[in-house]
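Part of the complex only, each chain left as placed.
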Amino acid sequence: MKLLDSTAKGVYLITVTPFTDTGALDLPSTDRMVDFCLDKGVTGLTILGIMGEASKLSAEESLQYTQRVLARVDGRVPVIVGVSSPGFASMGELTRSVMDAGASGVMVAPPSTVRTDDQIAAYFDMVNETLGPQVPWCLQDHPVSTGVQMSTGVILRILKNSPICVMLKHEDWPGLAKLSAIRAASDKGELRRVSILTGNGGGLFLPEELTRGADGAMTGFAWPEMMVDVVAAHARGDVERAHDLFDAYLPLARYEQQAGIGLAVRKHLLQQRGVIASAFVRKPGPKLSPQDLADLDRLVRRQDARLRALG
Amino acid sequence: MKLLDSTAKGVYLITVTPFTDTGALDLPSTDRMVDFCLDKGVTGLTILGIMGEASKLSAEESLQYTQRVLARVDGRVPVIVGVSSPGFASMGELTRSVMDAGASGVMVAPPSTVRTDDQIAAYFDMVNETLGPQVPWCLQDHPVSTGVQMSTGVILRILKNSPICVMLKHEDWPGLAKLSAIRAASDKGELRRVSILTGNGGGLFLPEELTRGADGAMTGFAWPEMMVDVVAAHARGDVERAHDLFDAYLPLARYEQQAGIGLAVRKHLLQQRGVIASAFVRKPGPKLSPQDLADLDRLVRRQDARLRALG
């Protein structure tokens, strides 16, 4: 498979990991989910992220799932695999096995134990040493889940020290100023240009981020076509249409991005759309209440009406 | 002034504290802001909260500002004053002075140092002792700013131990299940009923919260009429209209609720609407960039169009 590089753009969808109703890996649903994403126009997939329940899989399951996704994708789009680990031995091990299996690159977030700029920069020096000079990687900046605040300065420092870090997954919130500053640094030639894909608040600032110079989105949503269409409208210069599309999906996206129950919402909606067979979430994980389901019914119905009106 | 009680409902607006361009208290803008809020239909005001830059005022300024607001309100609606303090001596001192000046009640959030259920419950026992049996108070549940996670169980425990805690400001995120559980407890008679006003994500879940039994909203937004109208539509049973109104304001509300720059956005918009003379935010505080202002211009223009279409 082609390796990830810094020209990546469009929508790299963060996928869920489908389980059966008894909690086993659901490989037929995995195939269906891959087909669904590609049909909707995503330009890449990112698997084994937080919303992919990566930490709830055994080592064997992680590899089995990765192999299934790669087989189904069959080289049509790049696949990035999350390899953040509590230790470098397991990070290296997982990286080698998924790259051998045909992944295009890996994604790494800092552990919650690093705090100061120096600690963060030193951590990614060790990441570079662990991944080696051949594996392209994506830096994940997601303070909400990691607790690590990376200033613009420290991100630029990591990018300078990391020859094959080719992508930034930008999820800091609020992060519009940070996005502008990082883009400005490469525009001024202080830094090679990397791909920046955003996932701010789960994509809740997508149109503004595109205006700031993001190359696309890397996040999850049960309607990946929203991101695909918003990015496309923006790319052809139709910013108002990008906002119109975005606004039509916003009420439901807002609901799906709630911390805590978001994953259960997403799996429920993907099941309703016929993509996955079961909305099962492994423990520890949220369950939807009848009131949540009623909320979703209303939000989906209203979204359908807005999309019809929008044409 | 009438004291706060558990029948409170509608919209208690979290107000900004207006400064002049050189950072002094702006008392004429304070008057204008009070008038603006009452014109738009709010049923109460909450001052000296986080978004009111309470910690950036000197003790003298806090009192001066409180007196000015109370004088202008002149008993038309209840005014709640935030009195969260690092110590009980200053909490008691501030409470006595604002109640003497005519406030209707106070609001208290837990300090970031309490963690376990027992620590949280013990803290509010001391709050009750500090406030005494005459001062009605509102419990603020806002983990994003305090770092304190209060489970449903611990909130019920606090309410049981606090005879004159008459209101819950519910801002946990996601918190719909918590809201349902607390309301269910009083419906079943396990607990006296308190007023629940919500501010979840800055009001970003208002229609769903009203459906779960919230009595209204306590948060800030440069268009308080949004909350007033949504609450009113919901109260008369027109849930779809409540959602229509909410959705029309959502793209801008989402932008204003960004952590970090939200207050600067709100003050800028209130200045644009002619409510306050200056958008000055005291240090440490954010400043808006030209790109932020361009975002806001677009969002306001699009919001105006949607509101016209909605009628």
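Letters A and B name the chains as they come in the text, with residue numbers starting at 1 for each one.
Assume a residue touches a chain if its C-beta (ideal position, glycine included) is under 8 Å from a C-beta of that chain, and two chains touch if they have at least 3 such contacts.
Since the structure is predicted, the reported quantities are computational estimates derived from the model, not experimental observations.
Total copies of the shared sequence across the full complex, per this structure file: 4, with 2 shown.
In the analysis below, only the chains that are shown with their structure count from here on.
In terms of their C-alpha centroids, the spacing between chain A and chain B amounts to 34 Å.
Interface residues of chain A, counted against chain B in their complex, comprise 173-174, 176-177, 180, 204-205, 208, 211-212, 243, 246-247, 250-251, 254-255, 258-262, 289, 291-292, 295, 298, 302.
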